[in-house]
Every structure is written in C-alpha cells, then in structure tokens.
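Missing here is one protein chain; the remaining ones are kept as they sit in the complex.
Up next is subunit A:
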Amino acid sequence: MSNQKPVLYSYWRSSCSWRVRIALALKNVDYEYKTVDLLSEEAKSKLKEINPAAKVPTFVVDGQVITESLAIIEYLEETHPDVPLLPKDPIKRAHARAISLLVASGIQPLHNLKVLQLLNKKEAGFGGQFAKQFVVEGLTALEILLKQHSGKYAVGDDVTIADLSIPPLIYSANRFNLDLSPYPTVNRINETLADIPAFIAAHPDNQPDTGLNA
C-alpha cells in the first residue's frame, strides 16, 4: 500500500461530495481535501484531466481514480470494512442500496446546478419550479421507503449507505424553502444523524472551502 494519502476532489456544497466525506469520516480514513470551484471553468478544466466527466467527488487512491459517489463508497466499504455501511443481511443491503440510489439517481440529478441553469435560461424561475417538483416527488417516495425499512436509522438500527443520502437532500430541500412537515420519518432520521460526529465533520459548513461562492 502506498504511503500517500488518498485525495478527495470536493466542493463544500456538493451533495455527492458530502456523501463521500461522511463515509470517509465514519471509516476514519485520513485524506487530502482538494477544493474544486464548481463555478470556475478553469478549475473544472483541470479536473477533467483526472475525471473526464469533470465532476466532484473524484477520489484518487493508490494511483486509481474513482468517480461517482456511490462507487467510491462501495470501494471504501470493500477496502475499509470496519464501521460497515452495508448490513450483512441481503435484504437490508438491497434496501440500503435502493434508498441511496433513489436519492442519487432519482432526486439529486434533477436539481443539480447545470440543470437549473439551463432551465432558468429557458425561462426565468423555471429551474427552481422544476427542482422543487422533483425534490417533493422524491421526498414522498423516500418517506414511503423509510416508513417501511427504518429503525433508528434509514434501514434498521445501524447507520448505512442510505443514511449518507439524507442530510444533503434535506439541506437542498431547505435551500428551496420546501415545507418538510409531510416527511416526519425523513426529518426524524435527519435529526438523529445530525448529532453524529462524522456527519458533523462532513457538513458543508465545516470544510476547507466553506463559503466559497456563497
């Protein structure tokens, strides 16, 4: 194993980066944080040399470049199995992954920055409208899943990969000024997670680039 610290290319407010930061903190992995200014074309050009999609998070470890937050988290799960983020039980594993994927593929892409920008160019305010609609639809589906599968946490009574999706989603929902009262289970779990040190350490407000472009 290389002596070099893994590097995480991240942006403080990126939901996808936030998920990986939580996983790294839970597994107590020491890493180097490299800021990517998502509003800077120059910064994204440089990132493109490492990751053709020019997206954060990008994780560089042992000379290997891993992209996509859930692929990074699965890699961490396989290489740092202590503090497991996937239960052993195949049922719970499937549900934990399903909840993560609901957020990562069903909700978050529909309110990412480029999407909103393109829609707002079409018609001022349309981006926000669009984003809100899909966050609401997503939260509704998530609430249903969590009612079925949650214990103290999203799936049963241990923190899983599913929990990593919840704080960034609620943060985004708050930025869109959404009414969260229809989602009591999501809120309850989010409040429980907010007290865990690893989740605090990973919060956007606690990053080296906190406040950039704010």
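Just so it is clear, a residue touches a chain if its C-beta (ideal position, glycine included) is under 8 Å from a C-beta of that chain, and two chains touch if they have at least 3 such contacts; residues count from 1.
The working rule: contacts and distances are computed from a predicted model.
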Omitted chain (choose from "2-oxoisovalerate dehydrogenase subunit alpha", "maleylacetoacetate isomerase", "Exosome complex component CSL4" or "Trafficking protein particle complex subunit") - UniProt protein name: "maleylacetoacetate isomerase"
Touch criterion as defined above, residue of A:29, A:83, A:110 or A:200 at the omitted chain: A:110
Selected residue (touches chain absent from view) among A:35, A:67 or A:192: A:67
On subunit A, residues whose C-beta touches the chain left out of the figure: 52-55, 64, 66-68, 70-72, 74-75, 78-79, 90-91, 93-95, 97-98, 100-102, 104-106, 108-110, 115, 118, 122, 126, 140-141, 144-145, 148
